[in-house]
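Structure, as structure tokens:
Other chains dropped; remaining ones untouched in position.
Letters are used for the chains, namely A, B, C and D, taken in the order the chains are written, and counting of residues starts over at 1 for each.
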């Protein structure tokens, strides 16, 4: 069981995290914007997360925390 | 559940001002993680450059000095000589380190100055809007090489790590990249080793990190990582350039 | 007559271009003009604004502190520049992105749903031209024709095909502002 | 010639090219980056050469080399970069070489900021480098004037064999105005560059570009010769604009973009029945001393006030010129803050209230 937490205010929508998730569950939340005007990244099927933290490791804005 | 990945303590809470997807942020975090893991934050003093990382003093959660453009190694030397038991590092871009600061980095290296240098090679001047850096690739278009870098006029990309590795005062130099997780992990190990080299009093250590500038390269962050891998690595081979055991 | 104009919004909304087109058009019409951007150290988005002066007299200071017109393309711009409109001046608000109302009573305020109109035109990037159209209709600072001529120079022949769209955007902005009620 | 709408920085670059400048050596720094970018694009088109040097120090020494070889050559930078060029500038002045150097001043000291400032006045006019020398310092107020002064600047540099500095600021560099590239009104007879190091083929004496004079007597003679030239420059090259001074009670001294703001203030003041004059030095060195002297003698002028984007630098030259004949006040903003017309007007009223009435 693992969980990723996005600090959506820090996210700049760069999409890097979406390219490294081995489970392909990180996507951009096209439906919302943070106060800087970016669509934040998010995870759709959290239960598939293996807590590998790849997404967090590539995030340039340290917007992701991972729990396991 | 326990946190398996969280913000390192050696970063302040302040959000980075970098452009979306700019890998300066990744390297900041790696440096902070290394400092955390070695538990040296309280005795670390960082030197920020002039470049996009100019505000690094707002992010690294340790005492910091902001250096003049290119002079970080000289500033670090001043600090280290006064406080030899502190850990001193510089964080510099390729304009800063490989152009205006050439003399300072060469001589800090040849003096064997016991400092650690984090060198961000993004093949461009980010902060000033995308001029040619000494590390700009041949043919690369920048605002000051509008027709692509022509080595006959603007010279060749400079391989600082290889050049500095010829110097006796150097204890450790490695070139790394951050274009994927594997390389990010390798970069992290290199950065940590550089600090360890300093802690062991071995002399000058430097990690050159190939990095992206999506904004001035005119690419998305994802494209930029690919461009880095395909174009920069062939010109700037990764690996340890010198290591004194 | 001296038009002292402030245009403000997000980076990427075409703020600087709006100003340059105005200045260019003014020049084409033989007026004295200046365009002054606010510039920052950062390549990184954030807000952008510029000052434009179009005048029959030589331009003294290029800085606009008391504007005859302000075009606010996003919320922070409205907050920042509402106060800069001179008494009796004009405030154009992009109501697509700004849900707030102006608070001043001594100026003329028009709300233009610029992004919506642009979307209707099939390209949300011409929201700036919509507001510019409104501005021109309200002030007559320069003619829409001059603006289009300027745009041709700026875009160059390769992007000639974008002209009709922009023309249309100007027109829609002008139409819309005619309907608009003061506050 | 028709007018074009251009950014100040680009217009300055184009003006240099139109003046025959074919070599540019620079290093990026905000807010003048459009100059090297423009040069990088344009110089190859006209058979010239652009180099992005490894630093400002190198750039100014490339300029020294190219100028010594007889070229029309330019460099540009902004405050910290200009500080780094001081040794080189002193060498160029000492070796009597012509060149044009642009400083688009930003707020200081240190890294400071990047917004417009005028806090490098002392550095520009008193010699930021070592030794006895001067730059000719031209301070345009509009882009058109910048263009004209750059073009004339090359001529001045060549005529007197002395570096010429264009002192602007970020505002002038970043703004756009219509501008016309027109031939200079005054044609100068420029001396041929017989001194340039182009190769010693025997048809002239061997040429040496140098500023070393180890015998102090010889060095003194050399410096005195240069200062004779400076007397010539003072006689021939002073440029100044007097605006609305005839009926003024108070004269404001301001240059560059600040002078434009002051003009707005003067219009405002008129509406309130206050008559304010402006003396706008266009050459900061040589300073229009005699203009100030003359107005200081007029009875209707009760005071002077220097307005600058600095903590007070040109005001010293105003004081030196007025020489105690009238009180000299100062109002300044610094660090990139641009003085607001209303604040200037308030300051003027304060002076008028306190001193004149």
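Here is the rule we go by: a residue touches a chain if its C-beta (ideal position, glycine included) is under 8 Å from a C-beta of that chain, and two chains touch if they have at least 3 such contacts.
Source: prediction; values computed, not measured.
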| item | value |
| --- | --- |
| Number of copies per protein chain type, counted over the whole file | A x2, B x2, C x2, D x2 |
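Please note the rule applied: only the chains that are shown with their structure count from here on.
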| item | value |
| --- | --- |
| CA centroid of chain A to CA centroid of chain B, Å | 26 |
| Between chain A and chain C, centroid-to-centroid distance (C-alpha), Å | 37 |
| Interchain centroid distance [CA atoms averaged], chain B/chain C, Å | 42 |
| In chain D, residues with contacts to at least two other chains | 30 |
| Chain A, residues touching no fewer than two other chains | none |
| Contact footprint of chain C on chain D as seen in their complex | 3, 5, 30-31, 114, 170-171, 174-178, 257, 260-261, 263-264, 267, 338, 340-342 |
| Partner chain B, residues of chain D touching it in the complex | 27-30, 33, 36-37, 40-41, 44, 49-52, 54-56, 80, 110-111 |
| Residue ranges of chain A touching chain B (in the complex, touch as defined) | 1-3, 9-10, 12-16, 19-20, 38, 51, 53-54, 56-62, 64-68 |
